[in-house]
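The other protein chains are all here in position, but one chain of the complex has been omitted.
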Amino acid sequence: MSSALPYYILLLPLVSAAALLLFTRRYASLSAFVSVGASIIGFVCACLVFRESEFATTDLPWIDLRPLFYVPIGLTLDGLSKTMLVLVTGVGGLIHIYSLGYMQDDAGKSRYFASLSLFMFSMLGIILANNFVMMFIFWELVGVSSYLLIGHWFERDAAAEAAKKAFLTNRIGDFGFMLGILMVWSATGSVIFRDIAGKMTSLTSHPGYLTIAALLVFCGAVGKSAQFPLHVWLPDAMEGPTPISALIHAATMVAAGVYMLVRVGFLIQASAQALHVIAWIGTITAVMAGLIATQQNDIKRILAYSTLSQLGYMIMAVGLASGEAAMFHLFTHAFFKALLFLGAGAIIIMLHHEQNIWKMGGLGKRLPITCATFLIGTLALIGCPPFSGFFSKDTILGLAYEKDKLIFYIGLCTAFLTAFYMLRLVLVVFFGKPRSDNALRGDEAPFVMTGPLLVLSVPALLAGFGFFAKIFLILPRVEEAGHVVPTLAVVAMLLGVIAAVSLYRKRESDPIDLAFLRKRFYFDELYAWLIDITQEFLAGLSAFIDHWIIDALGVRGASTTTWGVGSLLRCLQIGNLQAYAFIFGLGIIGLIYFAVFK
Amino acid sequence: MATLGDYLLVSGMLFTMGFAGVLLRRNIIIIFMSLELMLNAANLSLVAFSRYRLGADGLPNYNAQVFVFFIITVAAAEVAVGLAIIVALYRARQTTHVEDINALKF
Partner (left out) sequence: MPAFLFWIFAILMLVFGAAVVLNRNPVASALSLVVSFLGLSALFMSLDAYLIGILQILVYAGAVMVLFLFIIMLLDLRAEERRKFNIVPVIGGAAVSLALFAQIYLVIDQLCGAKETFPRLSAPRTDDVRAIGLLLFDNFNLPFQIIAVLVLVATIGVIVLSKKELR
C-alpha cells in the first residue's frame, strides 16, 4: 500500500475543484460527474486506508525555523482520523449523488460542485492535520467553502447576508483559536500535536495559563460548532441549498469543532475549570436550541436548531472529559441528521421550494419512501431504542449523571424537548390534511435522491449497536451502567412524544405562540444593537479625531499659522519711506554697538 | 592746529545732520539733499585720514583721495538719476510729499 495514499485522498478533491474551475466551467453535467466521481474514489481510498492498521507517512517540512518554530505538512492517521475519513468521505459521497438530483436545474451547477469539492478538501485537511497551524489553515478554508456554499444563490439578499454572517461569526471564534494556539506554542515551543502531548508538564505547571489557553482553543470550536454565544450563524445558514445544510451543517463542518476538541483532548482535560466551562456552554446551547426549535415554522430551521442542540450534547460530553462519548454521538448524529436533512430537501424540492411546515401536511401518503426514512431519522434523533441515537445520547446522559447531576437534569429536559419538537414536525408535515396546493400535488422524489436516503437509514438504525460501532470507535465506558439513566431517558422521550401528539394532532395552525422563543431569544437583535453601539462610538471617535486633532491642529493649524505669520510680516511693508529709513537706522546703531562696543 | 579728532567730529556731526534730515523731512527733494550731506561727511573723513596717514615718502596717502574722487562721481550720477525719478514721480502723482507716495505696501 503506497504510503502516499492518504495524501492522494486529501488532494483528490482539490484537483477536482481546480479542474471544474479551470476546464469544465461551461459543461455543468460534466462538472457534476467529475465531482461525484472524485468523491466516490475518495471514499473507496478512505476504506482502503481504514483497513490498514499501520500507516507511516512522511512529513513535508513547510516552515522550518527550528528550534523556534516548525510547521510541517503532515498527516495523522490514528483510529480517530481514519474513522472520520470514512465518515466524511462516505456521507460526502452520498450527498454528492443526492446533489445530482437536487441541483439538476440550477444555473450555477459547476460553481456548486467546485465549492463542494473545495469543501471536501478542506474538511479532509482538518481531519488529517497533525499540527495546529495546518489545522488552522484548513479550518479557515472550511470557513471559506462554507461561505461560498451558503451564498450559492447569492442574488438573494438573505443568502448573501447569511454567508457573511457565518463567515464573520466563525472569524470571531477563529481569533480566539489563534490566540490559544499561540499560547500553547509559546509554552511548549511546538505546534505538532504529538509533541505538545509530550510536553504537557510545561503547561500543567501553570494552571491559570493552561486554563486560558484551553478556553481560547475552545473558542474555535464555539465558532465552528455554533455554540452559545456564537450560534447565530447556523440557523441563517439554512439559506444555502439543502444538500449543503446536510453535509456541512449537520454531518461534517460543525462536527469539526468537536473533532478538534477530541484531538487536543489531552490539553483540554488537563484543566478542570476549562472542562467545567465547556460542559456548561454545551448544556446551555443544547437546552436553548431545544426551546427555540419548538416554535419554528421552517422545516430546515427546526432541523438546524436540532443540530445546535445535538452539538450542545457533544460539547457537553467533551466537557465531561469523555472524548469517546462525544465522538460516538458525532458518529451517529452524522448519519441520522444527514438523513433528516436530505429527506427535508426531497420534500422541499418536490413541493416546489415550499419550506413552511404549516403549508405542508398529509405527505405521508404521497411521499412514502421519504416519510419512512424521515421517521427512521426522527426516531434515531429522539433517542428511541433500538435506534442509534438512543445509545449515544444515553452514554452522554450517563456520564452527566456520574459527574454533574444538574447537567444531567438539564440534559433530560433537552431530551424531552427534542422529542417534542421533532414529533411536532413529523405530525404537521406528514400527517393530517394537506394545507396547500403544493402539498396536494407533491410527488415522490426521483431515485437519485431517495437512494441516498435509503442508504443512510441503515447506519441510522445500526450505528448504535456495539458490533457496528466498535469497528470505528472506542466505545466509552460508563461505570454505573445500571438502568436508571436509560429508563429516565426513555421516559423523557415518551413524555415529549405524548405532549406533541396531544397538541399537534390534526391542527391547522400552531396552538402555542411564545414570541420569545419564536424570535430566538432576541439574540440577533442584541448582537445588531451591540454592533451598532460600537460602530457609533468608533465613528464618533474617528470624527472627533479627524475634525479636531488632524484637521484643526494639522491642516487648518498649518494654514492658519502661515496666514498669521504672513500677516505679521506684512506689517513690515509699510510703504512709508521714512519708516524704512528709521528701521535702517536702528539696524545701523545695533550693528555698530555689537561690532565696536561689545 | 586742528587735530584728527576735530575733523572726524565735525564729519560725524555733518553726517548726523544729514541722517536726521532723511528721517524727519517730508519733502523728497530735501531728503535727497540731506543724502548729499551724508556723502560729503564721509568724504571729509576720508580726506582727513588720508592726510593723517602719510605714505613712505612723507606724502599723504592718495588712495583715500582717489576713493573720494570716485564717491563724488558716483554721487553726481546718482543725483542725476534720482532727480529724473523724482520728476517722473511728480508727473504721476503731482506731489513731492513723501507720505503720499506709499502705494507699495500690503
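Which chain is which? They are A and B, in the order written, and residues in each are numbered from 1.
As a working rule, contacts are C-beta pairs under 8 Å (C-beta built on N, C-alpha and C of every residue); 3 or more make two chains touch, one makes a residue touch a chain.
Not measured: the values here are computed from a predicted model.
S.K.: Where does chain B touch the missing chain, residue by residue?
M.R.: Where chain B meets the chain not shown: residues 1-10, 12-21, 23-27, 29-30, 32-34, 36-37, 40, 43-44, 47-48, 50-52, 54, 57-60, 62-63, 65-66, 68-70, 72-81, 83-88, 90-91, 96-97, 99.
S.K.: Since one chain isn't shown, list which residues of chain A touch it in the complete complex.
M.R.: 578-579, 582, 585-586, 588-589, 592-593, 596-597
Basically, only the chains that are shown with their structure count from here on.
S.K.: Report the inter-centroid distance (CA atoms only) between chain A and chain B in whole Å.
M.R.: Between these chains, centre-to-centre, one finds 98 Å.
S.K.: Along chain A, where are the residues that touch chain B in the complex?
M.R.: So the residues of chain A touching chain B come out as 570-571, 573-578, 581-582, 585.
S.K.: Once bound in the complex, which stretches of chain B touch chain A?
M.R.: 19, 22-24, 31, 98-99, 101-106
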